[in-house]
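The complex appears here without one of its protein chains, the remainder shown in place.
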Amino acid sequence: MTEPDIHEVTLTVNGKTYCESVEARWSLADFLRHKLGLTGTHLGCEHGVCGACTVLLDGHSVRGCLTLAVQANGCAVETVEGLAPSETELNPLQQAFWDNHGLQCGFCTPGILMTLTEFLRDNSDPSESEVREALSGNICRCTGYQGIVDAALAAAAAMRQSD
Amino acid sequence: MSTHLVGQRIKRLEDPDLLSGRGQFVDDLQIPHLLHAAFLRSPLAHARIRSIDTSAAAGMPGVHAVWTATDLPAVMHGRRMLLQVPNPAIRHPITQEPLATDEVNFVGEAVAVVVADSRHLAEDACERIHVDYEALPVSADCESALKPGAGMAHAGIDGNIAAQFTLDFGDIESAFRNAAHVIQDRYFQHRGTANPMEGRGVVAAFDPISNHFTVWSATQSPFVIRRCLVDMFQVEESAIRVVAPKDVGGGFGPKGMYYPEEVVVPALARELGRPIKWIEDRREHFLSTTQERDQIWDVSIAVDADGKILGLRGRLAHDAGAYLPWGIITPYISTTTIAGPYIVPAFKFDTTVIFTNKPPTTPLRGAGRPQAVFAMERTMDLVADTLGIDRAEIRRRNLIPADAMPYKMGLIFRDGAPVIYDSGDYPKCQSMAMDAAGYDGFSARQEAARKQGRYIGIGIANAVEGTGLGPFEGATIKIAPSGRVVLQTGAAPQGQAHHTTLAQLCAQELNVPIERVDIVTGDTNAVSLGVGTFASRIAVNAGSSVRLASQTVRGKLFKLAAAVLQVGEEDLEMEDGDIRITGEQGDSVSFSDLAKMMNGVPGFKLPDGIEAGLEATSYFQPSQAAYANGCHVAEVEVDTETGAVAILRYIVAHDCGNLINPMIVDGQVQGGVAHGIGNALLEQLHFDGDANPLTTTFAEYLLPTAELVPNVKILHLESPTPNNPLGVKGAGEGGTLPAAAVIAAAIEDALSPFQIRFRDAPILPHQIMAALSNSADRP
Partner (left out) sequence: MPMMNMRYVMVDHLVDLNQVTELAGIRMSGGRASIGAMTRQRDILASPDLLSVAPIFAEALQQVGHIQTRNRGTIGGSLSHLDPAAELPGLAALHDATVTLSKSGSSREIAIKDFAFGYMTPCTEPDEILSEISFDTWPSGHGYDFREFAQRHGDFAITGVGTLMALDATTRIERVACVLIGIDYQPIRLTDIERDLIGQTPSEDLFRAAGEKARERDMMEDALVPESYRKQLAAVLLRRSLTSAAARAAGQSE
């Protein structure tokens, strides 16, 4: 058994720069959770279907479980921990989830928030069916999705109003 | 009282942390010096273990230990996990061993464990463990298991019958003899899994100074686990603390069980002197977490010329899997549920619980009721179609009327008490659902659609659920010296918002803002006795305990304040943590003042007649289950060329008594329907003829997504139960119970020109196409 393959990576996460040693075999999700202690990103399946691990990589939603940590070298990563403007506030998307019962156990929620962050940035006035299609890559086992859909539409409306 | 919280759509206290990534799930716990465990699992459904060679694995870098059954503490040798729900009908009360000794009985059973510096290294080492198996004949499913020459699920048990029991009442022979029609059929519901988005996980630490274990588990029932560990380790309760982390990512039943990993990981922690973590990956969830369904129902119904039920009888074959960790609760619930909301004068069901070499089956959202409801509601549809009576009308004729409540239906429930439906208006619930669905106008809509070549259909189904299962779930309410209110309970949430709903109840009694309440759940150190969160029981039990304990504390506060302020209690009012003389400014005393006083200042005498401490504990014990009910109506469209099914509309009329937080209840119903849609159209665990699992990933086992679950229109009828002080009934499972039945009925209705019946769930597109191509009137 050979020695583990270690690489140096430099990346930003939620705007903060990190220089870390990572094993080649670590996923980006493992790296965020256990090396950086950012446990908001969750692992539900590790085969790219459930979407719980979704983060933004250079602004685009990706599966944290299917991206190796080394592949994030030189990239900007955004996770759920970077959404709120401060310790005591929530951003409009998070607030909409709170107002609309958009979560129950909360395990799938960070992945859904990151998916919707990208989606609403690119679609400011989506229809309900567009929202549902955007969510088709995130599985929730608790809510039956209605609260999530309501929250996404409410967030879109709130963000249009404040523009 | 100015605070009015109960009955309000209060936003959840849990959300800000979860939305900000500050959840604390079991894999998030930052514990220093942690080591990681990975389990080696059997690749065969039934085999003898001839030998295990761990030498190569033990020598790998970063590996601290490799254990098989012989390495477990001596106190566990030769012993199996505790059977916590015994029943005299069980012939072979066999449960799992913590690690398999000489026989494995399902694919996924734990055979060995590796502890290493990382999970990656532990799994690498697992691959180097060599197990020499001798394959044994397999008991593959509950039909073939009973045939002559079938493989035995357990080599040491002759025959595959785990239990048999009969439940009956009334004169069944006469009912069938005198019937105008006897109608029968067979129904089958396929195995499924819970698949919460977070799998299982255990972290254990052992403190050698106090000789105490701390076990964190993503569980619904810390007390159930503690009971098991006390038995396995043969130590006192006080030596074991089990904690469900602040956040558990869904449960739905299987996380309420107790598992070998919860025994092995603490044992390793004690032996190695380091905290140990094991997190289930998704494949392990498919292999080793308990499952449900796989029931074959033969149902025979006797009706008179008007379609009124005279008798119901039949057989249930229930696949238990390889072990009975939760006894025979699921099939027992199934059999006691099947009569549902209908008047059934005579009843006889024979249930056989069968061992197979598959993962054990235990309650999963609905706990055996969805299967029973499917069998009964499909039967009612068959009666309707046979007699030429509308499917809603046949139900209306048989529903127990409101003035018959409380209604003794004839059987004994799992808690030993007779099944008495305490309250509810079933006919009104059905008509509410039908009105909201525009049921009466549907045939016109169907006609119009058919002219356009579209096949739409409507289905209706009813269900009754015994909720609020006892024996108890306690709560302690206390006022801290800071003036904050502390609420401690054995309940263990996984998304049902216990914190919010219980805080609403407490804050209303004490007239404080809901944010003033600190809630501790899921910790065996927080409350002396507990059971767990399953069976839709917490609102009833913990909720009632919270109400009662809060009322006691409220009473103490008033009594104390009266003594301190030297007025009568009737002159006082309580608001926002203060108790003041009504109408006057000044003269008040705060919760904080009173708490400090009651905590005991040495030498100062407490007022007469008042016990020390501003706290109270209540263990509400329900006299019997509180029966919730619901009526579902669904409209679907079937593509008769591909078999695709789209749900156009879904209506639920739901009665769970009083609602503590309607927003939470709606979320539970919507989520429950999503599970039901999965059961009806998507979810199926496939095994081959040797009980090897074929669906072990999310690409093969399909869960409902946002595009498949409609916006459920939820109507509430509130028939408060007299069985608890809150008048509430459980709401966590009702959304699931009739869903598969109602969707099957709607699909049949859509395809009624082709005279097709569906007796199984899930109903997959290729099965619809096969039925259509077999139909004489193919499209």
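Think of it as A and B in the order they're written, each chain with its own count starting at 1.
Quick note on the criterion: a contact is a pair of C-beta atoms (placed from the backbone, for glycine too) under 8 Å apart; a residue touches a chain by one contact, two chains touch by 3 or more.
Owing to the predicted nature of the structure, the values given are computational and were not obtained by experimental measurement.
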Practice task
Touching the absent chain in the whole complex: find that residue among A:N91, A:T115 or A:Q146.
Solution key: A:T115
Fill in the blank from the handout: Per the whole complex, from A:E46, A:E81 or A:D150 the residue touching the absent chain is A:E46
Practice task
Consider the whole complex, including the chain that is not shown, and state which of B:S334, B:T705 or B:T736 touches that chain.
Solution key: B:T705
Handout entry: Interface residues of chain A (partner: the chain not displayed)
Key = 24, 27, 46-48, 51, 54, 57, 60-63, 65-68, 70-71, 115, 118-119, 133-134, 136-137
Handout entry: Residues belonging to chain B that touch the chain removed from view
Key = 123, 127, 283, 641-644, 681-682, 686, 688, 694, 697, 699-700, 702, 705, 707-708, 764-766, 769-770, 773
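Throughout what follows, only the chains that are shown with their structure count from here on.
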Practice task
Give, as an integer number of Å, the spacing between the C-alpha centres of chain B and chain A.
Solution key: 29
Handout entry: Residue ranges of chain A in contact with chain B within the complex
Key = 1, 23, 25, 33, 37-47, 49-50, 52, 79-81, 83-84, 90, 94, 97-99, 101, 103-110, 113, 129, 131-133, 135-136, 138-149
Handout entry: Residue numbers on chain B that touch chain A, as the complex places them
Key = 11-12, 14-16, 18-25, 27-28, 30, 60-61, 120, 124, 194-199, 247-250, 252, 281-282, 494-497, 663-664, 666-667, 670-675, 697-699, 703-707, 709, 711-712, 735
